[in-house]
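Just one protein chain is left out here, and the rest sit where they should.
Then we have chain A:
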Amino acid sequence: MDQLLIHPDYPRILSTLIFLPLAGALVLLFVKKESFARFWALGVTILTALLSLPLVSNFDTTTAKFQFAEQSMWIKSLNIQYVLGIDGISILLVMLTTMIMPLCVLASWNYIKTRVQPFMICLLIMETAMLGVFMALDFVLFYILWEAMLIPMYLLIGIWGGPRRIYASIKFFLYTLGGSVMLLVGIIWLYNANGGSFFIPDMMWKEYTMAAQTMLFIAFFLAFAIKVPMFPFHTWLPAAHVEAPTAGSVILASVLLKMGTYGFLRFALPITPEATLLFMPFVLWLSIAGIIYGGFTALAQQDMKKLIAYSSVGHMGFVTLGIFVMNVQGIEGAILQMVNHGITTGALFLCVGMIYERTHSRELRSASGVGKHMPIFVTFLAFFSLSSFGFPGTNSFVGEFLILAGAFEYSTTLALAAIPGAVLAAAYMLRMLQKIVWGGTDNPDQSWISDLNLREIAILAPLLFFVFWIGLGPQPFLDLIHTSVVALLDQFNSYHGQTVATAELIFH
């Protein structure tokens, strides 16, 4: 098991991070007081975030191995192990998850008025499952956690959601469950092909037949493309976002959508490299379709949550574009953009939630002109909107720049086809910003609206800090992912015995 690197100072840190929220949830089962539940959940998530900091400070950027690894036998008869580890592909996603959860608790402080304890229990179980998905190195462990995420999310939407919450939660559940059934078949096939092992690193870079790889890739693709969601598998997303409570939307946008793209990087590329190459142009053009489609649809929305939901389809299209151009810039940009999308879109959903708490409407029209009464709020909103459409100096610009640079290296035509998406992003975000800050000549009367309180500023301020940190000094973040991405591409290229260049560069 030479792919694992066990850190002597932190032998069980990943398990601690996974089980701390779960333990916190267990305590809440026995608590009746609502205010205690809020503070408890906040405390647990903050503690988890603090405990995750050593992952970054002790991360070895010189190796592509899985770090902070833990390994023990779980179910001996089936050779299912409990193996955890993180590398450059997952570390930022783990950090994003631990950082975003306290903000979700804070955002639900007054928003959730009924059944507070169950809500906080769901949030905490959610955190356990999400962290587990990014850390699991045994395929069964991964699959269990992958499916386990569905249940708390289903409850978050179905119980605390809006008027059409049942429809939205069932649609969400069926779509994602449907996609992952095929994944299970693929896992069992891989188990047999690898002599009865579920250990993920052992499955990578094997000489499976082309037919097997194709079947596996299709299984992976269905599971992950629905989760991303890639066009045309995206229809569950706007429904789920619109009905979900703010914290649900934030978790969905910031973390759950990343599961799909993480899956592509972790499984599709290393396990089915030949099939990846075969399907590459198809996935790339599907990404372009998503970018353009998401942009146009977002431009037409009157519902702020729907607008941001469709913008996510476009942004995630950029991420899959970056992954499948198969060069360092593209994949690094994609991973960075996953984090950026988590920060920026999460923040935008938080902002919409703050308006909703005041006006009880998600309609753009009823929010038009609130800028006059909420100057602090619109200052935050302005920066997050600018970040969302890739304004230079903000986090998304760096991600998009790298992805497009990777795309240009792969094919100028492809990259130019993605540009209208960038134009549309500016159009729909500026439209929303203009409406909220200024509105028109017939704004509704909102003189009673109060500006942000300290709790709300505390939610948005850390996200704004990261918007500019990644925007102006992305190097420390890129350093964390660089070695793993280079190793991934090296292995991908040596598997094929050549550098991938299916489309000739039109320059040089």
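Note that contacts are C-beta pairs under 8 Å (C-beta built on N, C-alpha and C of every residue); 3 or more make two chains touch, one makes a residue touch a chain; residues count from 1.
Here, contacts and distances are computed from a predicted model.
When you check the chain that is not on display against UniProt, which of "Urea transport system permease protein", "Aspartyl/glutamyl-tRNA(Asn/Gln) amidotransferase subunit C", "Iron-only hydrogenase group A" or "Monovalent cation/H+ antiporter subunit D family protein" does it turn out to be?
"Monovalent cation/H+ antiporter subunit D family protein"
So which of A:Pro11, A:Gly43, A:Pro444 or A:Gly473 would be touching the chain we can't see?
That would be A:Gly473, which touches the missing chain.
I'm checking contacts with the chain that's been left out. Which of A:Ile166, A:Met210, A:Ala300 or A:Leu430 qualifies?
The one listed residue touching the chain not shown is A:Leu430.
Where the complex has a chain not shown, which of A:Pro11, A:Gly393 or A:Pro444 is the residue touching it?
A:Gly393
With the full complex in mind, choose from A:Ile46, A:Ala422 or A:Ile449 the residue touching the hidden chain.
A:Ala422
Extract the touching residues of chain A with respect to the undisplayed chain.
On the side of chain A, residues 386, 389-393, 398, 401-402, 404-405, 408-409, 412, 415-416, 419-420, 422-423, 425-427, 430, 434, 438, 440-441, 472-475, 478, 506-508 touch the unshown chain.
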